[in-house]
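Written out below as structure tokens is the structure these notes cover.
Of the protein chains in this complex, all but one are displayed in their positions.
Up next is subunit A:
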Amino acid sequence: MTTQAQAQTVFQEAAVHNLDKNSRKGRARRPRPAGSRTSFTLFLCIVPFLILAFLFSYLPLYGWIYSLYDYKPALGLEGSEFVGLQWFQMLVSSPTQMAQIGQVLMNTLAISFLGIATSVLPLFFAILLNEVKAPWFRNSVQTLTALPNFISWVLVYMIAFSLFSSSGLVNDVLNDAGLITTPIKFLDSDQNVWITMTLWSIWKGLGWGAIIYLASIAGIDQSLYESARIDGAGRFQLMRYITVPQLMPTYLVLLLLSIANILNNGMEQYYVFQNAFNKEWIQVLDLYVYNIGMTGNSLSLATAIGMLKSLISVALLLTVNAVSKRVRGESIV
């Protein structure tokens, strides 16, 4: 269906293109409807938006040269000293810096891998929810479980704080029940940071993540189920041999995208949850760049790290795209 539509558009474009060529050759000019504009005027209409895209996406790329300077904001680029590749060398030369970067990379990759490992959960969630037949229950579950997706990480942290801090609800209840005598430090601890961060991501994203799979399930050809049932397939066989294989293409696309984004965890979640106790295990690359650049004022070093991260991410994206093209015959970007 999509391919057809695409083909159609291509044909239309080709037709228009030919027309234009013909008119240039001086053959019968296509009569322009009154009020229509020339192609360049059309372009002028979108220029303001192109400028915005240029300012906020392309122009910052120029800022990568700050990684070659010892940039001091007060002096400006002219006043700052040109240091060549010093920052890049520093990343690999000093053992303390190496150890720090190593830890940050480990956190980044560990949290990303946990995210990828748990990315099958929305798929299971959708398959199981599809077995729920009462519409009111189904809809309520869908609404309530997708709700956390729409709140900010600050509010998630507020919820975590009121439920899991030393004086929070969970510790209170456990204490009242006589199960513990000293509060468990859920938040101010360096234990299991990667796992708790993953759990919060699951809490926030699971219900919403399932929606795309629920939509795909709704799109599966019902005759597949009919014929399997006639062949005597049970509930679990239907899931195993029809639903799961039918959802695989969607799952694979999302999986490849998350692999391409393995270095991009974002920083908001980790910023709000970071404290003196868990700092070592929670600093992912994005947060690390913020911490050394904005708080530590090592703008040039932070630029260098951010630049390497961006380059690796784009390379990863192109790689998984090539893999997808070869394996599935479809590109994902």
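One rule holds for everything that comes next: contacts are C-beta pairs under 8 Å (C-beta built on N, C-alpha and C of every residue); 3 or more make two chains touch, one makes a residue touch a chain; residues count from 1.
In this section, contacts and distances are computed from a predicted model.
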{"item": "Missing subunit (named according to UniProt) among the choices \"Carbohydrate ABC transporter permease\", \"phosphoenolpyruvate--glycerone phosphotransferase\", \"Putative enzyme of phosphonate metabolism\" or \"Protein-export membrane protein SecF\"", "value": "\"Carbohydrate ABC transporter permease\""}
{"item": "Identified contact with the non-displayed chain, of A:S152, A:Q237 or A:T319", "value": "A:S152"}
{"item": "Among A:V92, A:I180, A:V314 or A:V327, residue touching the chain not depicted", "value": "A:V314"}
{"item": "Subunit A residues that touch the omitted chain in the full complex", "value": "1-2, 5, 9, 12-13, 16-17, 20, 33-43, 45-46, 49-50, 52-53, 55-64, 66, 73, 128-129, 131-133, 137, 140-148, 150-155, 157-159, 161-163, 167-169, 172-173, 203, 206-207, 211-212, 214-216, 218-219, 222, 225-226, 229, 235, 250, 267-268, 271-272, 286, 289-290, 293-294, 299, 302-303, 306-307, 309-310, 313-314, 317, 333"}
